[in-house]
Each structure stands twice: as C-alpha cells, then as structure tokens.
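Only a single protein chain was left out; the remaining protein chains are all shown in position.
Up next, chain A:
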Amino acid sequence: MIDKSLITGSTTTLILKLLEEQDMYGYQMIETLAKKSDDTFHLKAGTLYPILHNLEKEGMVEAYEEKAEGAKIRKYYHLTSKGRKLLKGKQQEWMEYTAAVNKVLNGGVSVALI
C-alpha cells in the first residue's frame, strides 16, 4: 500500500493523463486508473468529482452528456487544449521532482528514470 499523501499530489495529473487518451465518465476513470496501475491507485469517487468539477470550471476539461453503448446517459469529460498544456507542465514537474528524489535516495547519483 502506497502512502496516501503521495497519491493526492498527483491525482490531477493522473486524471488529465487518462483523459488525454479518450473521453471518459467518472466511474470509467476510476476503473481504468485501477487497471492501468495494477490496482495501486484506487481513487475514491469522492476525491475524483470535486477535482473534475474544478478542472471543468477552469476550462481544462469539458463535460457533455452522451448515451453511449449502454442505455444510461453518462456525463463524459473531454480534455481541452488548455488541459493538455496543463498536463504537459504537470508531467514535466513530476519528472523533475522524481528525478530529484531518486538522486537523493541514491546518495547523490543521478539515475535514468525510464
């Protein structure tokens, strides 16, 4: 189990990253995130929606309703170009941060991340 505070800081980035690939509705995002992270990230829905709604307010994502394959009407979220820029920045920030943490953990030796 990973410390929660580690996840909280990067939730927004993870949500944006999910939407970069395709438009999704809330439930789908949580499922996909769990699947993609080999069940490491079990994002609580109660955390997800306030973040999503705030991203929508800031114009990073757009919401629209659509009846997809099932009978239910879902509220889908779509990443805007503004949101893409934010994701890029956040990814960069994350890379720099993890590189620095790794460097310290490795006793001052910089290692390749990937």
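Just a few scattered comments:
Operating definition for what follows: a contact is a pair of C-beta atoms (placed from the backbone, for glycine too) under 8 Å apart; a residue touches a chain by one contact, two chains touch by 3 or more; residues count from 1.
Just so it is clear, contacts and distances are computed from a predicted model.
A chain of this complex does not appear here, and its UniProt-recorded name among "Cell division protein FtsW, lipid II flippase", "RNA polymerase sigma-70 factor (ECF subfamily)", "Outer membrane beta-barrel protein" or "TolC family protein" is "Cell division protein FtsW, lipid II flippase".
Among the residues A:11, A:32 or A:47, only A:47 touches the chain that is left out of the figure.
Where chain A meets the omitted chain, the residues involved are 25-27, 44-47, 49-50, 53-54, 56-57, 59, 62-75.
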